[in-house]
Every structure is written in structure tokens, then in C-alpha cells.
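With one protein chain withheld, the remaining protein chains of the complex are depicted in position.
Every chain is named by a letter (A, B and C) in the order it is written, and numbering of its residues begins at 1.
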Amino acid sequence: MTDVFLRFTQNRLATAGLAILGLIGLIALSAPLLFPGDPLRIVAPALQPPLTDGYPFGTDALGRDMLAMIVHGTRTTLLIGVAAATTAILIGVTIGALAGYYGGVIGSLAGRLIELFQTIPGLVFLLAIVSFVGPQLIFVVLAIGIVSWESIARLTRAEFLAWRKRDFVLAGRAMGMTDARLIFGEILPNAIAPVIAVSTLSIAGAILVESGLSFLGLGDPSVSTWGRLVGEGRGLIRTAWYVCAIPGAAIVLTVFALSLVSDGLNDVLNPGSRR
Amino acid sequence: MNAQTFAVDTPFIEARGLTTSVRTKRGEVPIVTGFDLSVRRGETVAIVGESGCGKSLAALSLMQLLPKGRARVSGGEVRLDGRDILTLKARELNALRGREIALISQDPMSALNPVISIGAQLREAITAHSDLKGEALHARAIELMRLVQIPDPEARLREYPHRLSGGMCQRVSIAMAIASQPRLLIADEPTTALDVTIQAQVLQLLQRLKRETGMALLIITHDFGVVAEMADRVAVMYAGRIVEEGPVREIFRNPRHPYTQGLLALTRHHPRGMRLPEIAGLVPAYGEARTGCAFADRCPQARAICRQLTPERRSVGPLHDTACWLTETGEVA
Amino acid sequence: MTLLSVRNLEVHLPTTHGVVHAVNGLDLDIAAGETVGLIGESGCGKSTLGKTLMRLVPSTGGSISLEGQDITHLDARGLKPVRPKIQMVFQDNASALNPRHTVGQSISQPLRLNGWSKRDARQHTEELLARVGLPKDSFDRYPNEFSGGQRQRVGIARAIALNPKLIVCDEPVSALDVSVRAQVINLLGDLQRDLGVSFLFISHDLSVVEHIADRVIVMYLGRIVEQGRGDSFWKSPKHPYTRALLDAAPAHDPDAPRAVDKPLLQGELPSNLHLPQGCPFQGRCPLVEARCRESVPQLRRAEGGNQVACHLVPEPAEPAVQPVPEPVYS
Partner (left out) sequence: MASHRILPSPFSDPLRFDGAVRTKVTSRPVILLRRLVVRLVTHVLPLMLAIITGTFFLIHSAPGSFVEIMSSEMQVSDQAMIDRLSVTYGLDQPLWVQYLKYLKAVAQFDLGFSYRQNLPVIEAVLHHLPATLLLMISGILVALVAGVSAGAVAASRPNSFIDRALSMTGVFLFAAPGFWLGIMLIVLFGVTLGWLPIGDMRTIGADYGFFGNLLDVGYHLLLPALAMGLHQSAIYLRVTRTAMLQAATADYVKTARAKGLSEGTVILRHIFRNALLPIVTVLGLQFASVLSGSVVIEAVFNWPGIGSLLYDAVVARDYPMVLGIIILSSLVVITVNLVVDLVYAWLDPRIVLE
């Protein structure tokens, strides 16, 4: 494990990504200390430009502190991203493993399920779910998970297909191992490495999906995520475009860092996949 | 075909002190070192060695076909008809590849492009060095397919590689290689991926083509059976160096390097129940750095000097030389 | 004593391209302590046969008995006591070991699965490591730290861990370097002498089989075309295919006649998607006659002691034996 970490740190970009993520995580954790009180309260005149005294990111159309909102938005954005990605990973790895390990009915059913979710446009499906069950945070998280597990499942399936052909799996069967033991004890530990790398990316994906949803104003109205901030600033592009630009840049930075970390993990965990 | 016949002939291609390095995480590592070998017109030379000994890399260096950015010739020279090919420009190299030197590689299935039809790939090899078009081009393709004894060539030309067996793919590779009547054909483990009956067919085909065209053949192999079957002259490689070279009969009858002796001992018949003679130890890791003779660790007769200094190749008979300290003092009979 | 007895075994595998007729009515007996060499071209069904005996590939007909017990249709639970008796050594040593397990874990796996305590398993594994000639500290190292030959030793140690009666060796040395092959073959020979285990030794390398096998079986398109005791087999092969196979192997002698002038067996192993009616070898046989296309020749005793499945090989009963015509390949 230390070996993996050492090799990871040799990748300067990935290390930078990890550092950025650490910083973002720290900001999320310490948001209530940095900006105590409700970040959505009105504190100053409207549309103060950035670098105004006391409001480095300026204020929005209602006179709320942009920096406070973004710092607090870090919490919800990251939380939604991680929770939704976890949901997607759990579903994706399970279905992918079934599709890759088993031939016959189970395998082809799981394969079809992957294909089905690859076919339905994710955001359309997400909007439908949200319109049916309401935009509460928990539903949003689950719904994002439900519409984004398919790529993880496809990767897991491909890994399982490749590994199950190895002779050590045959040797395991020749010793009388059960399917469960072969899947969890023999194949999964090998198949999981590239999945871990992609999982990091799926947090980024979940953040992007959520920001799209919030941008449209269809996310949970009681939390303020970065996407929602961009959406709220949309009408101001002629007068105060920074209200859109800054929270968007926060998304870009986070997803950028996650992508770098994912690349680094892929290089370390899955040597030979890229040069 | 006796090697002596060619003794006076000037070599068609000659490598002198060739060193080929591979780029690794630890920097550039020489895999082939001090490689001296020449091939005369119409001669068949075999390079024999185990995996990782650098024999394929050496052969690819002769054609400047090393994987770009990962391996390069870092020393020595390769002369073809007196011209140093290491200094040629890309265009000059292209004019030479396929026309002077051609190549067939180990895995016939992956040596053919899976998404291009056999016919298109063969025609490509023909037009690379000729202006044939239309009917004439097609006729030449058919002729080549016949030459390599592929049944029903018309239909096969329309097929894609995955529809042909390994043996058939290897015949197509050979057809492409001889399309421009090269003077030297480098065959990199041409039969390793094939069954023994198909191997015999392919070796026979190569011998017949050689007899008909007079081209020279450089065979890379790990199998002394293939060497005995094909070669006039043989070079034995170990850990990036040629450790012994000589006419094939001489090497089989009178091997002087302990490694050659060990390998040849394995090919002899051993009665059931008897232990096979072993060469102890491991094949050296790819590009492993060492001082002294690379074989010293496995050599039953190694002495102190073997671990300190790398032996140079020395003549031990007519056209026969070996790189071993023991031959200095005549200890190896 | 017969250890393994196979009767009329048939393995037909459905694929998207059609049914692969891998094994087609095959009888095989292996005695305790015997080494049976199985030769044939890739695709002749020898590897599938090995895996079917291990019950890793389902058979579609016939029976497999181990020590008198019919194991053809046992389910996973029924197989549990049988599994330790029959083990396998694979060709591709890199793929045969789980890269995430240490060598020690891999070898002790069969022991742990059969209820050994962790300590006992470790102790026995260390003995096994010594037995196959690997250093003791290999236990905690990973397969990628070893060479091919060493990995194959690990695979062998795993196979003998539970003292099996039979080991199916599927091309155990063909992926190894020439100079290492002899080491592994000697190791297998030593183990057999010490443990009294039987081997089914599948290989396409005739010289290896010649060295190690008490009895040799030649397979073609899922059928046995010839079999015989070691010495007599190599001295007097009778089936035209066996002769072709033996002829095709290079001579390791630069003075032997070269292939360029030799008549060789032409063509390739045909598809096993559609079996020909009659003799499986008819498509490539230079001696083929009308009767070869009508009925499948059965294995029977021929002169010299081999059993041959060929219509053209006469029965040895009559003293005046008509010699088989020498096949001439165009």
C-alpha cells in the first residue's frame, strides 16, 4: 500500500490534484468556522464586484456574500457527489460482476440491464425521477446514483470477463471453490483496481450531473450547491458575469482535481493501461 | 549449401558492435551489446537464444524497425552493401525495407492488420516498390499466393485475417515479405506459434522459396531443431551477446561455449526414467546489469575471471568463434 | 490397478458459431503411478479432455470413473471429496497464479479449503516449497517476483499439496525457456517416483513426451487414433497421422534430410464444428480409401503392440503380416 502511495506521489499532476482535493475537503469541513451563520443571509449591498472590502468574491443580486455561499456550497456539493457516486459504485460493481462472471441467463440479464441504462439519457431520466418523487436531497442523491452506475458496470464486466478466463480461476474451481469465493476472493481483488480509478471519476461525474440539475433549478431548494449558484446568476451575465463564473470555476477546479487523481490512480493501480 | 562456399563472398549485410538500448523507468538499458554478425548473399543464418536474450531486438535493429521512443540503436553500425543504414533518412529506409530486407514476425495472426483484407494488404506490399496497377497488380497478388501454396487464392484474397488459420496467415506474411523479391528475409520465430506439422510445412516453404529466389535468410529462433533444419551458420545469443558463432555442423558437433553445450545436450535423446541434463539457475532478467560473463552464474566450469571480465569473441576453428574464457586455456574440449 | 477409467466420453460445447465437437467417443484408462502422454495438434481436443476429466468442462456423454467411483454427474458437494484426488498443472504459469495472492497463499489454498489450520497449512506449504526447489522466503512473495520456471514450480507445489492420485499436466513446459524446461521435467519425474502419482501429460512437444511417458496417446479431432507403450510406440507407429506427426518434428541433426525434399503431411486440422463421416483423418490422409469415408475405424491391436484406429492397418493375428504401405505426402 505504501508502495502504491509512493508511486502515486511520483506523478506530479496527480499529487497536485490530491493536494487541491485535500484543500477543498478542508474548506468543506471548516465552513461553519470560516463563515458562521446562514450563508444565505443578506449582508451587504447587491452586486458588489469581487475584491470589494470584506467580500473577496463580491455579492450577488440579493446582496449575499458569494464567498460564504461557495464555501458552504462545497459541503453540499461534495456530499452529494460522494454519496451519489457510492450509490452508483455499489450498483455498478454488483451488476457488472454478475454480467461478467456468469454466462447464461444471469449474465445476459445483467448485461441487458447495463445496456438499458446506457440507452436512457441520464439527465432526462433523472428529471423524471425527481418530478415523480420530489427534489429532496436523499432522492436526488439516489437518483443520480441510479442514472450513473452504467459506466462502472461496463468496466467491471470487462474486467471480470478478462480475469475469469485466467487459469487461477480454473484452479480455484478445481479445488472446489464456490462461485461466491471465486468472485469475491479471487476475481474482485484483481478487477477492482481500474474500478477504483474510475470511481474517483464517478464522483466528478456525479458533481457535474448534480450541478446540471441544480442549474436548471430542479435540485433540492433547501440546499445551495455550486450548480444552483450558477443558475441563479444566469440572468446577470450582462451586468455581473462573475456571479456565474466563480461558482462554476469552483466546479471546474474540483472536477479537474478529481480527474487528475483518477488518472494517477489508474497509472498506479493499472500499470500498462496508458503510457 | 555449404557455408565455406561463401567464405570469400563479401557480406550483404553486416552489423559491427551493434548496441541496442531500451528506455525503461530506470533510464536507458542496453539489451543487445557488441553484436557482430554478417549475412552473405544466399546464405541462411540462424540466431538462436532464449526469451529476453535480445535476438529479436538485434534483428529489428538491422531494419531500423525498433519501436519508436522505446528502443534505439545506441552504438555500432549496420552496413548494407557498404552503406551505413543507421544514417539513412526515412525515405531511403522505406525504399530499402521490403525491397532489400523483408520481415516476417512471430505471431502470424497479429502480424496482419485485422481490419484490412488479405488482398489489400498483399497489394500494398506489391505497390510499395512497383507501379503495378489493376489487372497486373491482381495477377501478381494471385501469383504470390500460389507461390506460398495457398489454396483457392482468389477467394482467400477477399478474406480477412481472422478467417484464416495461423499457418495460412504465416503464408500470407511470407507472400507479402517476398512481394518485392528482397535479398534478405528476416524471419523472427516464424514457426513458434504453429503446430509441428504446420511448422514443417512453413519451413519447407521457406527453403523452397530460398532455393528459387536465391535470397538470404536470417532466422531468429529458440529451437535448435529449426536451426538444424534450416541454417548454414548459427549464432548463439545469451543475455544480449553472441556467445558462439559458426557453421551449423561445427556448432552441433563441436560446441565450445558451455551454454551451447548445455542447450545441445538437452536436444539429444534421453531414455525414459533418466534425468535430463539441466542447466542450473535462471535465464537472466531482461536487461540485467552485470560484470563479467553473463553465463558465469549458471556455468558449471566458471572461474574467478569469468565473474570479473567479459570475454571477447575469439576464433576456435575455421569460421567458428566463441566468447568464453575457458577456450583461452583450452579447457573446454 | 486402474485409477481413472473413461468410457465413450463425448464433449460437445455449444458456441455461437455452432457446436464444437471437442471429444467424440473416447476410452481411456490410467493406472496408478502411470504417466500417460497425450499428443496431437492444437485443437485436437486434448486440452478439453484434460479439463473434462477435472470436471471443469461438462461432458455430454459417456462416463468418467475415479477409483471405481463414477464422477461424471456429481454435483459440487459430491465433488468435494473427489477434488483433492485429481489436480492440474497449467501451461501459462503467469495466468495460473492469482497475482494478488502471495506464493504461500496460493499453495496453501487447497489445504485451507480442506480444513487445514492456518499454522499446519503454512508448515506444510514451506515443506512443499522446499520439495519443488524454491527458497523458503518465497512464501510471502508475489508471483510477479518470480521467473516462469519458478512460477511453474509454485503451480506444481499447489497441485501436489493434497497428495493427489492424478495430476493433469496441460502443456506444463511449453511456455518455459529451453534451459529451464529440463529442470521442470526432472522435478515432475522426481515427484512421480516419490509420491507414486499418475500423470496425464498433455503436450505438443514429442521429445518431452518421449522422455516422460510410459504410454502415449495420439488424438485427432477428438478421437484417439493410436496408442501404445512408450518404446514400441516410438519404434513402430502405425497410423498414417502418427507417422506424419513424428516425421514433421525437426531432427536436431544438421545432417538429417531437410524438409525441402521431404514429403510432408499437407493441410491443417479441420474444423471440429462439423465432423466428417467416417475416419476423422480422411481429409488429410494420403492413403484414404472409400471405406474410410464410410465408417469410423475402431481402436484395435496392431502388429508391434500399438492400438491403432485405421482401416488400413491389418490385424496382427495372421503370422504373415502385410506391411502397411508407406504414406507418401505430396
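Descriptive notes on the structure:
We take it that contacts are C-beta pairs under 8 Å (C-beta built on N, C-alpha and C of every residue); 3 or more make two chains touch, one makes a residue touch a chain.
What you are looking at is a predicted structure, and each value in this text was computed from that prediction instead of being measured.
Across the entire complex, the residue among B:76, B:98 or B:262 in touch with the chain not shown is B:98.
Per the touch definition above, the residue from B:13, B:63, B:203 or B:302 contacting the chain not shown is B:63. Within the full complex, the residue among B:38, B:149 or B:165 touching the omitted chain is B:165. Although one chain is hidden here, its contacts on chain B can still be listed: residues 49-52, 55-57, 60, 63, 65, 67-69, 90-91, 94-99, 102-103, 105-107, 110-117, 124-125, 128-129, 155, 158-160, 162-169, 173, 176-177, 179-180, 189, 192-193, 221-222, 286. Residues of chain A that touch the chain left out of view are 112, 115-116, 118-125, 127-134, 151, 154, 165, 170, 204, 208, 211-212, 215-216, 218, 227, 230, 234, 237-238, 241, 244-245, 248, 251-256, 259-260, 263, 274-275.
Just so we're on the same page, only the chains that are shown with their structure count from here on.
If the chains shown are joined wherever they touch, the resulting network is a simple chain of contacts running from one end to the other without closing. Centre to centre, using the average C-alpha position, chain A and chain B are separated by 52 Å.
Chain contacts: chain A has no residue touching two or more partner chains. Interface residues of chain B, counted against chain C in their complex, comprise 50-51, 165, 167-168, 195-201, 203-204, 207-208, 211, 222-231, 248-249, 252, 262-263, 266-270, 272-273, 275-280, 282-283, 285, 298.
For chain C in complex with chain A, the residues that touch the partner chain are 51, 54, 56, 76, 79-80, 83, 86-88, 90-92, 95-100, 106, 109-110, 113, 155, 158. Considering their complex, residues 166-168, 170-178, 186, 189-190 of chain A touch chain C.
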